[in-house]
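Every protein chain of the complex appears in place save one, which is left out.
Read from first to last, the chains carry the letters A, B and C; within each, the first residue is number 1.
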Amino acid sequence: MSGGDGKRGEPRVTIGRRDFFKVYAAAGVAVLEGCRRRDQELIESPARRSTALPGASVWRRSICEQCGAGCEIEVRTVDRLAKKIEGLPSGFVNAGGVCALGHSALQELYHPDRVTEPMRRGASGELEPIPWEEALETVAAAIAEAPERATLVSGSPSGPLLGLWRRFAAAVGASPPIHWQPTDAVVERAAARLAFGESTRPAYDLARADYVVSVGVPFLDRWRSPVHFGAAWAELTADRRGKLVQVEARHSLTAANADDWLPVRPGSEGFFARGVAGLLLGSGAVGEEERAAYEALYPEAPPDLAATAERCGIDAGRIEHLAAELARARRPLVMVGGSALDGENGVAASAAALALNLLLGAVGREGGVFAGVDFGFENRLAGEAAAALPPAALSDRLAGEGESGVLVVSEADPLHGVPGLEAAFDGAGTVVALSAFFDDTTSRADLVLPVQTDLERFQAVEPDPVHGVPALLIASPVVAPRGEARHPGDVALALAAAAGSALPWPGFQEAVESALSDAFGVTRAADDDASDPAALPAPLIAGALNARQFVRRTTDAGGLVGTGEMRRAPAALASGDADEAPGPIPDPASLPAPSAPAGVESFAMIPFESPKLGDGRGANRPWLQELPDPLSTVMWGSWVEMASTDADRLGIHTGDIVRLTGTAAEIELPAIVLPTVRPGSVGVPVGGGHADYGRYARGRGVNVNALLDPDRRVAGAGAFARGDVRVRVERLRRPRRAERPVIYGRGLRQAEEIPVGWAPHDGGKA
Amino acid sequence: MTRWGMAIDLDRCTGCEACVVACAAENNIQTVGEEQAREGRAMHWLRIERYYEGEFPNVRTRFMPVLCQQCGAAPCEPVCPVYATYHNPEGLNAMVYSRCIGTRFCANNCPYTVRVFNWFDAEFPAPLDSQLNPDVSVRPGGVMEKCTFCVQRIQAGKDEAAQEDREVMDGDVKTACQQSCPTKAIAFGDLEDPDSEVSRWAESPRAFSLLGDLDTRPGVVYLSGTEWREPAE
Amino acid sequence: MTAAERHLVEAAFEQVADVRAVVEAALESGVSASQIEVRSPAPLEEDELPLPKPKSRVLLFALAGAVFGGLTAFGLAAGTALAYPLPTGGMSIVAGPPVGVVTYEGTALGLILMTVLRVLWEGGLLPGRAIRSGRGRASTFDHHVADGRLLLRVHGLTESRAGQVRQLCRPRAVALG
Partner (left out) sequence: MTSEAQRPARELDGELLGRLDRRRPGLFVGSLASGALVLVFLYCWGYQIANGIGVTGINRPVFWGFYIINFVFWIGISHAGTLISAILRVTKAEWRRPVTRSAEAITLFALAIGGLFPLIHLGRVTIFYYMIPYPNSRMLWPNFRSPLVWDIAAITTYIIGSALYLFLPLIPDAAVMRDRAAAGLKKRFYAVLALGWRGTAQQWHSLEWGIRILAVAIIPVAVSVHTIVSWDFAMTQTPGWKSTIFGPYFVVGAIFSGIAVLMIAMALLRRGLALERFLTDRVFNNLGLLFVTMSLVWGYFTFAEHLTVWYSGDLFEKNVHHVLLHGDFAVPFWTMVVVNLVIPVAVLSFPRGRRPLPTALVGCGVLVGMWLERFLIVVPALSTPRLAYSIGDYMPSWVELGIMVGAVGVFACLYFTFTQLLPIVSVWEMREGWRHAGSGEAGGAESDDAPTAVATAPAPGGGAA
């Protein structure tokens, strides 16, 4: 099930953003319905409560904000406590599914180590509770003192919230906030600007392609929406219709499920894309128009097969085979992301992979790649404020900030995510953390402001591009907030007011409502609650509306005519009148190959996000800690994946403690020897080794980010480069009892085979 | 008569383990902590078995969700001295926690090793206990447990159908794992009803029973387009 | 039994042969066999003394106990299955082999219990079942038995007859009373 493309095979209609808003305007009232009441009122409303008998289940609709995917969920509540999260079957992105991380939002909500009251570091150095007003005034005063030296960091996936922080920064006179977002999001935009001339994240129509080459995209692990792409993958491969080829150095879960896995050398993905382009160009299967578009970007001759095979470290035959199949496929598609864009050459590499779609005619085509257009609500809330800065700006700012600045970190944990920031933090003046937990950053802060988690707050989310259809998801709170936690948006507004630069809204919800009113030209007073009861069954909370229903309602009302598909190709390619036409871009094939340090045997370390802990956000949930990693089956800790051949040579057995030595630091962790690791490389999951983050995460595992060099950047993107790090690996010892990795499939070291008996099913009769 | 059954399409399973967490959330399964998990005492009712075939770089990875197979002729049932596990009329291997004295005989006799044991009393530090499903009892220490096919959901589905004065229809009851599955690899329903989704899946030429030669007559059907071969020497 | 016949003679002997001689003489002198009781530290052979052989129905009771135990166990196992008809593991409601095993053990248990009960009953060893006419009562001469001697007790004698018996015993007895 996919949203927004009701009629398959119809001629594509591209709509400009302005038209799009017009189309949606008629349905504005429906959206506003979700914004009518304040959260507490909603929960305490006698009318609502009458439906909720003691002990009876009430299902409330909400948005999952654990990542930026924008899965729509229903939350089962009993006696006003949240019990269970399920995917909304009509969900725009998830169509009923929820991932492991999404389920665990309940344990975030009810975590025993939540921050529930504002705290300030007292004279003793301990954090002590203080009243909200005092906390706000303290922060506001600090910002007002030297606003130009204030640094804001926001990690929320919500676009409108980021817009609000931008507005806040502009109002108080601080520099624009730093958007603490995944590397992919930053690099993809930069690469799309190069390849497609528009800096929108590409949206991939995986489900309707028939031959997909995924260059490093771990879309079944944790990338954008594993739920959506899982379903799309199932559709792609159903009845062996389509084929997925994973081109990735590490054997990720996606590689494990792919029909073919090409374990290219880490960092050589761009070279690989260029090599494949060369084969395609030479195959005669490429049309003139596509050839011209491609060669406009890459005037140089692509590398030949032998050079590609050599650089990528894989069999030339396999590359040739892949190119031949690509050329033959009816609806081929090349995706790029994950480890392909983690390295310093990430932008060039992913641009090269994206550009393959030009060769294949896959841009704007069904089963191809589209422009992942935002709804624009970030900007509506931000007004004229300057754009947010990329993550790497943080260490630049901290490095140059000097003593007395204020650092406000909202819903982000940069200390865990980036090495070397510790020292810079010491230099920063007052550190203010808006957080629900004492994570690495928060526990280091001078002031801690408790914020609400997903299910406690009013939500307005522009999801990551999945369908290529812009959407805004809105939901009311599901349960009352714990303790004194507040909405981070409300905190921003209160801070602005306290700093004497009050913004025009009393709260975040009103800000979103106001933006919707502006967008659709309707008044907030409009109310059609009674007009369409079927769409909102009584037990469901009015207010969680998604773009899909929005469209349906609009369609029912006759407001949306002849839509066809609403997604579109990147503007530059579709209309040809973009501001910046794509021109020649850096050829990754011309970049020098990374050289191994001489003398010591070094491994390419691939940090990766495991499906369960992600970037570390999931590390504080017991469900996720005790969830076995699907491939290594490790629970409760970090590990390093090694190839059997390397392990044999170094005398390492599964469970042995090994030391990884990088340029600046070393870490010790248990080895897991797998037959799927590319020799010469090691994989280490990120997200472990929190200095704090509640009882389930504290000190659990190892933070692999310690090995990264904070000065390495993805060129041209403002993101930290974490790919292709060279490390030395040595065996330390057999593990002590308490060090042994917790391996769920304990027998796997003895039996790698499948002992499964066959028999036809007989209906299970007794 | 109803025979509850489940079909799992291995060709659609990505091994993402969303079902495993969904199951824990629905069924109040305790997390045992690092030390206990290291001892092999993690309590997942549903596990994703991962197997590799072949050598690098031509390794094939297989995932197989394994849960209680709700056998028609369940080896776990006769060995229980106190009828704590028994066969209910709808084909479920029901567990009566309050009767279980913890001999663990049933677990030894389960060819699928899907039974898990509460080695200690469950701990849900407040307010994590706010999340507990009121429809499912929290098991005390010393008691065996396993997948119930979300029997509380089956009961809820029946109650709802009874209130609406109708039979339980296919699709009325969804297990937590099935509901959560992003790729819709799980079907659940009545195997006696030839029109149910699960029956239709079970008719597939790809369908097979896990360890079928034991003739335990499982209520879980697996579908796979490629053969799961037995190990060589 | 009259008061005059209440005299009791007890004598401890080292050898069975001595007892045999005394018993033979006593019987000849008109003492009834039923008046004579010999206590020994170990079982005597059947023909060692010219006294009537004791009778025992232990075997009969043992067999009856076996039948009773077997039937009880069968009823318990089969009855339980019928009362709680749970077809576990695809087995039939009353599954033969398990019932057989339980019946087997029940049979053995019934047999053992009845055997012991009957032994105790016959030996007058059950509480409240003292043997009539002073037999089996504690004697001041019991320690002789404990030390490995034989104890001859002749009950229900008149005074004169008691004197006679004493005379018979005197030459051979280790102790006499």
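What we mean here is this: a contact is a pair of C-beta atoms (placed from the backbone, for glycine too) under 8 Å apart; a residue touches a chain by one contact, two chains touch by 3 or more.
Predicted model, so just to flag it, every value in this text is computed and none were measured.
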For the chain not shown, which residue from C:27, C:51, C:67 or C:176 touches it across the whole complex? C:51
Contacting the left-out chain in the complete assembly, out of C:27, C:145 or C:176: C:145
Across the whole complex, the chain not displayed is touched by chain C residues 14-17, 37-45, 49, 51, 53-56, 58-59, 62, 73, 76-77, 80-81, 83-84, 86, 88-89, 91, 95, 98-99, 101-102, 104-106, 108-109, 111-113, 115-116, 118-120, 122-126, 130-131, 135-139, 142-143, 145-148, 151
Name, in rising order, the residues on chain B that touch the hidden chain in the full complex. 36, 39-42, 47, 49-51, 66, 75, 78-83, 99-105, 107-109, 111-113, 115-121, 140-144, 211, 214, 230-231
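The criterion applied here is as follows: only the chains that are shown with their structure count from here on.
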Connecting every touching chain pair, does the picture come out as line, ring, star, complete or other? line
Averaging each chain's C-alpha atoms to get its centre, pick out the one most distant from chain A. C
I'd like to verify one number: the distance from the centre of chain B to the centre of chain C, where each centre is the average of its C-alpha atoms, in whole angstrom. 64
Separation of mean Cα positions, chain C and chain A [Å, integer]: 91
Per-residue overlap in chain C, given as positions that touch at least 2 other chains: 87, 90
Tell me, which residues of chain B touch at least two other chains? 72-73, 87, 217
Chain A to chain B touching residues, read off their complex: 55, 78, 81-87, 94, 96-100, 102-104, 106-107, 109-112, 220, 226-228, 230-231, 233-234, 237-238, 240, 251, 253, 256-257, 261-263, 314, 482, 611-612, 622-628, 630-631, 633, 635-637, 643-645, 674-679, 695, 700, 738, 740, 742, 744-746, 748, 751-766
How about chain B: which of its residues touch chain A in the complex? 3, 5, 11-12, 14-18, 20-22, 24-26, 31-35, 37-38, 40, 42, 44, 47-57, 59, 61-64, 70-73, 87, 91, 125-134, 176, 179-185, 191-192, 202, 207-215, 217-221, 225, 227-232
Could you please specify the touching residues of chain B with respect to chain C in the complex? 72-80, 83, 86-87, 217
